[in-house]
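Of the protein chains in this complex, all but one are displayed in their positions.
Showing subunit A:
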Amino acid sequence: MIPELGQLALILALLLALAQGILPILGAHRGNATLMAVARPAAQGQFVFVAIAFGCLAYAFLTNDFSVENVARNSFSQLPKIYRFTATWGSHEGSILLWTLVLAFWTMAVTVFSHHLPDDMSARVIGVMGLVSSGFLAFILLTSDPFTRLNPIPADGNDMNPLLQDPGMVFHPPMLYMGYVGFSVAFAFAIAALLSGRFDAAWARWSRPWTTVAWVFLTIGITAGSWWAYNELGWGGWWFWDPTENASFIPWLAGTALIHSLAVTEKRGAFKGWTVLLAIIAFSMSLLGTFLVRSGVLSSVHAFATDPTRGIFILGFLGVVIGGSLVLYAIRVPKMESGGSFTWFSRESLLLANNVVLVAALGSVLLGTLYPLFMDAMGMGKISVGPPYFNSVFVPLIAPAMFLAGVGPLARWKQASLPEMAKRLRIAMAVSVASALLLPLTVGGFNWMASVGIGLAMWIVFTVLIGFAERLKHEQGSKLAALMRLPRGFWGMQLGHFGLAWVVAGIALVSAYETERNVKMNVGDTVHLSGYAFTFMGVEMRDGPNYRAARGTLEVSTGGKPAFVLHPEKRIYNASGMPMTEAAINYGFTRDVYAALGEELGPNEWTVRVFFKPFVGWLWLAGAMLTLGGILAAFDRRYLIALRKTGADTSPAKGAAVQGAKA
């Protein structure tokens, strides 16, 4: 009964999404206020029905309703309750439903926080989101029904993939989707602007906080995914350039470029066409990511099923969305007036360079990800493009962006002076070059990668400090109070760049100085690694809720003194019989110590893998800084003021007319 209710809710949601997609856009085109007014109630109704459908599926999982095929395939009666809930999005069908729920949620948020927009603008934005949602709901109903029943009903389920039974599963997919789908708002604003022909600073101001919030979620999602891979997979890695990781990283790069380009469009009215194009690219890359990950073309833990009709549907949908928006773009952009002028050395030109670098980096990752698929599809052989390609291409391409992150925020809009800039930056330059040469020696000997990483990180840190100092130079009275008075947008940028410095430093240091050993150990054996001594105390069997584990004990000492104990596990899951390595990690600010069990060679004789990972924790700390920076920037006072004006500003039509005239 409940699953059928869920299916009915999906059908109603699709009808509402179609109404939300078609009528308001038509209304905005014809200036019909009644049709435009359909946007909000339709979107809110759609959200309610998608939420009901999602709730029904979650209910089926929580109550172990194995008559539903999706539940029978992906859950198990002994599975802990929290994983039964996360199993709701652990399958292909469920994850697409989650995607749609997140889209409905974002649309809902737009209906609530868009009263300060002209009516035709908000109608178009909500309408575009309705069209996207219709596509996804049709995809679910036609190819990926999560509520299909089974007959006969199996006694128990097949269990969730043990890799997914991790706290990471609670946060990683929803956060990633909030980011992916969040770019649909920026996309909808871009399409609305193309439809209306209005590209002004106001348009950039409206879409900017939405873009930043989506970027924040994507940052959290990627950071959580990396943390999860590091903790769960037992390989000690935090980034593998796996196509599914790239699928989330490519939209992140596009989103990062978009955030910077929106800044120019909002402040200076320049780069309009480019900003619109980036908004289209960012969302297209999100859709492409979904296609890559969910269609089963990629062999990875994320690919749930291989069903060609799904792939063809998504590919068609992708073609319509990307192709349609690019055609609209090509028609409208020539009419676009280019904005404020600037010289070759100015904040605008530096941000332009930033965008070129980010897009080039994006292109290199995209190529490395798609090329093997393309070759395979063309029947030209099977190839793979591994980390060596991405490391040797992406790192040198992105390094100039790190340098620019230091210069850009200090440069003046419109026209900056190169000699003056050089003077302001010479100390930062000297300090970073000195640190690049000297600091690696204090960590573990000279290494050019660590050196370049540290140099760029210090460069960003010092230019951030210069930025604060210059803002406070002319402040009277308490400097601390003045610091607090600085706009949140400025704080956000500074914190974001500071976080970037930490990522760069962390990556460079852990890549250059990590150490690893694989050894056979009997009870009482000791292995030494980077100043730590690991003594193997044996393995005991232990029962988990839905698995049996061999739990090893390694006593770790450093400098002759006992430091901590690690308990890596090897689990066998009851339902699937799948083995699974559970690493044990001792976390620290300057290093992690990591141990995993390999194979059992004899009684109490195991292969053991130990890692020493200096500064790896900085990566996730930096993710937190980027997140906080993004949140501060998104909630800058000027956006909040615009929202508060909602009630007072009752003449949106007039505002629209004025903006229309300007454009």
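Worth pointing out:
Heads up, the rule we're going with is that a residue touches a chain if its C-beta (ideal position, glycine included) is under 8 Å from a C-beta of that chain, and two chains touch if they have at least 3 such contacts; residues count from 1.
Here, contacts and distances are computed from a predicted model.
Remark: of the listed names "Regulator of SigK", "Monosaccharide ABC transporter ATP-binding protein (CUT2 family)", "Cytochrome c-type biogenesis protein CcmE" or "Sigma-70, region 4", the one matching the undisplayed chain in UniProt is "Cytochrome c-type biogenesis protein CcmE". Only one of the listed residues, A:S95, A:S122 or A:N161, touches the absent chain: A:N161. Although one chain is not drawn, the whole complex shows that of A:N518, A:T558 or A:T590 it is A:N518 that touches it. Within the complete assembly, A:T343 is the residue of A:T63, A:T309 or A:T343 that touches the hidden chain.
For the options A:M402, A:M580 or A:A633, the residue in contact with the chain missing from this view is A:M580.
Interface note for the absent chain: among A:G386, A:G445, A:G531 or A:P562, the touching residue is A:G386. Although one chain is hidden here, its contacts on subunit A can still be listed: residues 161, 163, 234-235, 270, 274, 299-301, 338, 341-344, 349, 352-353, 356-357, 359-361, 363-364, 367-368, 371, 381-386, 388-389, 392-393, 396-397, 516, 518-520, 576-581, 596, 598-599, 601, 605, 607, 609.
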